[in-house]
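Yeah, one chain of the complex is gone here, protein chain that is, but the others are all in their spots.
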Amino acid sequence: MSSSDIFIGETIGTAILILLGGGVCAAVTLKASKARNAGWLAITFGWGFAVLTAVYTSAPLSGAHLNPAVTLALALKKNGIAWSDVPIYWGGQLLGAMIGASLVWIAYYGQFHAHLTDKDVVGTPGKKSVEAREKGAGPVLGIFSTGPEIRVAWQNIATEVIGTIVLVLAVLTQGLNDSGKGLGVLGALITSLVVVSIGLSLGGPTGYAINPARDLGPRIVHALLPLPNKGGSDWSYAWIPVAGPLIGGAIAAGLYNVAFA
Amino acid sequence: MSSSDIFIGETIGTAILILLGGGVCAAVTLKASKARNAGWLAITFGWGFAVLTAVYTSAPLSGAHLNPAVTLALALKKNGIAWSDVPIYWGGQLLGAMIGASLVWIAYYGQFHAHLTDKDVVGTPGKKSVEAREKGAGPVLGIFSTGPEIRVAWQNIATEVIGTIVLVLAVLTQGLNDSGKGLGVLGALITSLVVVSIGLSLGGPTGYAINPARDLGPRIVHALLPLPNKGGSDWSYAWIPVAGPLIGGAIAAGLYNVAFA
Amino acid sequence: MSSSDIFIGETIGTAILILLGGGVCAAVTLKASKARNAGWLAITFGWGFAVLTAVYTSAPLSGAHLNPAVTLALALKKNGIAWSDVPIYWGGQLLGAMIGASLVWIAYYGQFHAHLTDKDVVGTPGKKSVEAREKGAGPVLGIFSTGPEIRVAWQNIATEVIGTIVLVLAVLTQGLNDSGKGLGVLGALITSLVVVSIGLSLGGPTGYAINPARDLGPRIVHALLPLPNKGGSDWSYAWIPVAGPLIGGAIAAGLYNVAFA
Partner (left out) sequence: MSSSDIFIGETIGTAILILLGGGVCAAVTLKASKARNAGWLAITFGWGFAVLTAVYTSAPLSGAHLNPAVTLALALKKNGIAWSDVPIYWGGQLLGAMIGASLVWIAYYGQFHAHLTDKDVVGTPGKKSVEAREKGAGPVLGIFSTGPEIRVAWQNIATEVIGTIVLVLAVLTQGLNDSGKGLGVLGALITSLVVVSIGLSLGGPTGYAINPARDLGPRIVHALLPLPNKGGSDWSYAWIPVAGPLIGGAIAAGLYNVAFA
């Protein structure tokens, strides 16, 4: 694969991933959305099929890593990709994530505005209205980035590490399952259901970033967008969904090299 | 493929698509349906598996476009289908959509009547009853056609364009994923899950037409059917779910020709 | 396939189909079930994956019709199965359905008893208790057989006919999709999702029998089992989920012979 194919593929693929993944969070969260309160199953299947759509679309160009932790693991893997390709993958992934988050904002423009300007509160914008706005701002950050239910760094890191190990092991063993059978398409489907599984089973504590670009790119966009009453971007947490997945990817690659390769 | 196979395949396929897609909206909406209030996941999986069933059944005849935006993109694509086939595809799609919407009416005949004649309201049909009828008419149009939660043309168009780009890119890259491996059946499955994904993630603002025939054909049928108290067919919105998907399909074809072909 | 393989395969397969299909209805309906009130999505996915499990398990023996309407259609199809095999298929299907319904009773024995004997009602079994029992009996028949929400014979027949046409067309076109590619396993998966689709979209009015054995076999078992306070078996409706699917299967075979063969 050429460098430009890698960069373009990762940018398009990660943009689709975050458009659909952030989209389902917007759909379930925001006022004036037909999917409001559709629940945790909607979110987990939404993210899973976002992975499917994104991988399927970008795989012909770049192989569809779409996740810096996957790229790191594929570089650490025996006979893996060249380290010189890593920054190209990572760059495309971060750019794509930012484009995807911006597209969520466009697709749900009126819904963001209705939600954050608290249109339902009638009368002078007194204390109640301000409270309602503040209450709305927290979930709106959740459309962009993850956050913990209980803020304890070691556990938050541990949960992200464990989730990412599962994801990356499944990605790495795909080669063993599919070798020579041309079932890469089926591998995309199974990977997407693995992501549904991680969401259902390990998403409870931190919201399962399991992908540094998925969290960091949209957080930057959240900080930049002119959303009214949007609140802070919770930068104090931002290192955890970057470090946790990278550590998890490295551990998974090591485990793979020892036990499977 | 012969012209008659194309026309018959698209008619049968789109009829099944709208029968099942409109059917799930009827099932979830109408009184005296076992599936009433089954929720957004039911609607999105219902439409997705409607695509699966329709594509699987009609693919051997016509290749199963079932969507004028897909047909347009396949004509714009490098080495795509002949422009002379486009009207045959579009004609079958519109006819099929109208047949499908009529079959929904037959399958849910008693439910439509119970819902729209407001049988639950006892006594003289006073103000309350009239209000209840009017309240019922809006969701009933939603069984046939899409409508926005917030009526702002540029956003409604943008959401439909974005959703259709995702759909059409996945359809176009199927060829790259499956080439020579005979996995067309698996491609039908993945396309259907892509439609679930678009529904979950981008369906909130407008109800994701992403297909001009899916919206226009049933809207015509809604205008023609002798449903009691059915209300208007919202023709002022009708151009958006036609224009948006066609624009999206064209953009996706252009992106494909530049980046993938 | 030998006659004994056909009979054994259809018996085992239909027993699994009804065990799992009736099982999900019991799980969602009965008191003291962990799945109580799990909703319409659980029922439709439960029946769909029941089809998957049953087809996958019995296909190596009999080809897994598991449905008299499918067998009829495959006999009517050009170059279809021998008519002399039809009674063997039908016999295995009816026997299997009765075995499956009996297994549901065993697996949920205590739950049936708790539900029908109204254990929650404390004190002398007065009027309220009797009412509660009668209220429980209706849903319990629903674990075995289908019933309409609005009892109008022509619509009930029409809904079953339409649903079965969709099912049988998908089964018949499987041969065109899979020919020579060895994807029969994938066909089982897709057929099961088609059944989920029919359930979500066309199940609202009658509960989608779309299979005479699925309805008649368990209804016979309901009439025979020593369930307390079980109420009647609604024999006046029993002909509709037999006739409707057979008519639908015949129409689908005719349509297939004209348009696809």
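List of remarks:
Order of writing sets the chain letters: A, B and C. Residues in each chain are counted from 1.
Criterion: a residue touches a chain if its C-beta (ideal position, glycine included) is under 8 Å from a C-beta of that chain, and two chains touch if they have at least 3 such contacts.
These numbers come from a predicted model, not from an experiment.
Shown chains touched by the missing chain in the whole complex: A, C.
By the touch definition given at the top, chain C reaches the unshown chain through residues 8, 12, 16, 19-24, 26-27, 30, 32-36, 38-39, 41-42, 45-46, 49-50, 52-53, 56-57, 59-61, 103, 106-111, 114, 182, 184-186, 188-189, 192. Within the entire complex, the positions of chain A that touch the omitted partner chain are 39-41, 44, 149-150, 152, 155, 158-159, 162-163, 166, 169-170, 173-174, 176-178, 181, 183, 186-187, 189-190, 193-194, 196-198, 200-205, 207, 255, 259-260.
One rule holds in what follows: only the chains that are shown with their structure count from here on.
Summary of the copy comparison: rotating chain A onto chain B for the best CA superposition needs 90 degrees, to the nearest 5. Rounded to whole angstrom, the centroid-to-centroid distance between chain A and chain C, based on C-alpha atoms, equals 40 Å.
Here the CA centre of chain B is 29 Å from the CA centre of chain C. Multi-chain contact residues of chain B, defined as those touching 2 or more other chains: 39, 41, 186, 189.
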